[in-house]
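Only one protein chain is missing from this complex, and each of the others stays in its spot.
The block that comes next holds chain A.
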Amino acid sequence: MAYVRKDVSTLTRTERRRFVNALLELKRRGEYDEFVRMHIDFYTSDGEDGLRTAHMAPSFLPWHRRFLLELERALRRVDSSVTVPYWDWTRDRTTTSVPWTRDLLGGNGRRSDRQVTTGPFAYSAGHWTIREGVTNGKFLTRDLGRAAAPIHLPTRSELQGALDDPVYDAWPWDSTVRKGFRNKLEGWGSGTGSASWRNHNRVHRWVGGAMLGGASVNDPVFWLHHAFVDLVWYRWQRAHRTHRYLPAQPPGASDHQHGRVVARHEKLPPWEETPDQLEDVSHIYRYA
């Protein structure tokens, strides 16, 4: 029986508490930091050699789908009622709306050092010490909306621009490709400055602090953000039913992307599943 992932704005008080408590328990056990480390380890940039699985690659979406499932399984071992909620950043767009409430993820970082001081993940609450951070800071940081040079979250129409592309991804399957749903959603634009950060990437920057760095998983909003990205993939699949994950076949030996991206029927490290197997997970969960 498939379980349901809900819009975070619709969670009851009890559902919020149980989700937060399950995260805190994973953190207490040391499991949570494994997830932080894993995300760091699998960030291979496309100007480097080596297989790209999690970012700047077609498998950005199935990799994070599988990563979320792993976290969700761990949460459900703690409390079987818990599922990962999603944050629809086209709807909940202010620094005080959900999920930035005291009973969920807490609020913005303070101006002086970006330290989150409210909610269950504040350092002072005693349950959320950063151990796998980019700096030696022990507290969670945020800079919602980027105070020094404000930016806005991606809009519904900006997201729709990605959803309207019927092709999943296109050669050269990296951060420079202008066509295809995957990079339009992942959000690598060209040039520099504000216009070059789109959709998924732009949300990381809007949250700022820990979410902007390689250790972005330290902020639990990572999971709510990626649950929404995952839902957007599901919506794209429903809108373009004849289109599938690409590339269907591995790039040939003469292609400089040879050995650097995961094709539809290849295993997606570190897991045993293929993108083909991860395209339909309706037997595991669905979105409300």
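Note that in this section a residue touches a chain if its C-beta (ideal position, glycine included) is under 8 Å from a C-beta of that chain, and two chains touch if they have at least 3 such contacts; residues count from 1.
We adopt the following convention: contacts and distances are computed from a predicted model.
Asker: Select, from "Type-4 uracil-DNA glycosylase", "Histidine--tRNA ligase", "Tyrosinase" or "ABC transporter ATP-binding protein", the UniProt-recorded name of the complex's unshown chain.
Answerer: Of the names offered in "Type-4 uracil-DNA glycosylase", "Histidine--tRNA ligase", "Tyrosinase" or "ABC transporter ATP-binding protein", the absent chain's UniProt record gives "Tyrosinase".
Asker: Which one touches the absent chain: A:Asp41, A:Asp79 or A:Asp280?
Answerer: A:Asp41
Asker: Of A:Asp92, A:Glu158, A:Glu266 or A:Glu279, which sits in contact with the chain we cannot see?
Answerer: Going through A:Asp92, A:Glu158, A:Glu266 or A:Glu279 one by one, A:Glu266 is the residue touching the chain not shown.
Asker: One chain isn't shown here. Among A:Glu31, A:Asp92 or A:Glu279, which residue touches it?
Answerer: That would be A:Glu31, which touches the missing chain.
Asker: At which residues does chain A meet the chain that is not included here?
Answerer: Those residues of chain A that touch the unshown chain are 29-31, 33-35, 37-38, 40-51, 56, 70, 73-74, 112-115, 131-137, 141, 172, 174-176, 187-188, 190, 192, 196-197, 201, 204-205, 209, 212-216, 250, 256, 259-263, 266-267, 269-272.
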